[in-house]
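Up next is chain A:
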Amino acid sequence: MIRSIEFYIDMIFVTAKVWILDLLSRFLPDWMVVFASIVISSVVILCLGPVIMMYLTLLERKLIGRIQNRYGPNRVGKWGLLQPIADGIKMFTKEDIVPANADKIVHLLAPIVIVVPALMVFLVVPFGERMTAVNLNIGLLYFIAVSSVTVLPIFMGSWASRNKYSLLGGMRTAAQMISYEIPMTLAVVPAIMMSQSLSTNTIVLAQVGDYDLHWFIFTPWGIVGFIVFFLCATAECNRPPFDLPEAESELVAGFHTEYSGMKFALFYMAEYMNTFTLCGIAATLFLGGWQGPFLPSWLWFFGKTFVLICVMIWFRGTFPRFRVDHLMGFAWKFLLPLTLVNILLTALWQFTSDLEAWFWSILVLGISLWILVKLNRTFVPEKRKYLLVD
Partner candidate 1 sequence: MEILNWMAKFGTYAVMAGILIFALGVVTLRNLFHCALCLAAALIGTAVIYVVLQAEYLAAIQILLYVGAVVTLIIFAIMLTEHLAETTIRQNNSQSPLAIAGLLGFVALLTALILKTPWPITQTALKAKVSVMGLGKALMGAYAFPFEVISIILIAALIGTVVIAKKDDPEERS
Partner candidate 2 sequence: MIVLPLPHILIFSLLLFAIGVYGALVRRNIIGILISIELMLNAANINLIAFSKYTSLSPETGQIFALFVIAIAATAAAVGLAIVLALYRVRKTVQANEVNLLKW
């Protein structure tokens, strides 16, 4: 059956993989074809991850440059397009310095262990219509669980360096990451409730509707959930404005002070790959994933993720840094109660009809936001009155 040209462009990667496996099954036994299928998926992800990271660094530097009214890097390639390759060569050829007192095994293991979860979460990201690498039926929980393992190598890196600044930075980073994991997990719960499944593909399919108006972001709980998830994702990647742990002007460089060369490149790579996957999951859960009218599905997914990454880079160029007690207070005292109210709103949406639901949702949301803002009023000194002495 001949389908339209759109269908073929949409399915181009799936068709390519099926064709290769067909070719291999002519002269290889059955079990090797299963292995070959796993190997093809893994190789694609292992190539995609670092390439995305390299061009994300270039995108960030150019956008930050434009926000700050200057060009970004533009000497190396035509528009600086070969800059990441130059960066890579620099990182490969730098001398690898290990402090004399450091714990050598743990110091070596920390950057390796931080890259592994960052690559593993690529398995459940739905890149296109049938292009999830592994369609687990607990996909979203797998994603949250694996990205919570990222806290451990930060401790490893900071402890093994035997450096006071590393230790301080590492403990702050770990405290920030575990604090922001909880609102992130709870912000995802409404999307799971409304699509009755933990699999990322099913969550995207639950947002299919007429003219794309059934995306979860067009509902009151979706807007709140998306904003909370996006803020927690920014904090999980240690990006500004939540980057006190690795602020150069304040803590030397936090937990990766003593790392240089390839090991630092691995930490850097893990941060950017985390950024990509978190924005991808935010697009999947709330913005409708790979759906869109004319273009192929994988193009829509990469487009939405790209827009969210640009918003994160915009945050970097605009906001000053949070102080560490403001950071923790924001997660525990504001975002966490807000996510619990969000779950209540989702239940309200399910059990009332459309217009009434919006009214009640806005009422409940308004009251709870007012209460939370009043409770979170940090100490503001009164304005002093200066009397002029005649």
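Behind the choice of candidates: all candidates are chains of the complex that A comes from, given by their letters.
Please note the rule applied: contacts are C-beta pairs under 8 Å (C-beta built on N, C-alpha and C of every residue); 3 or more make two chains touch, one makes a residue touch a chain; residues count from 1.
Remember, predicted model here, so these are calculated numbers, not experimental data.
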* Touch-positive candidate for chain A in this complex, from 1 or 2 -> 1
* Which residues, counting only chain A, touch candidate 1 once they are in their complex? -> 30-31, 34, 101, 103, 106, 136-138, 141-142, 144-146, 148-149, 151-152, 155-156, 159, 162, 167, 171, 174, 178, 181, 196, 198
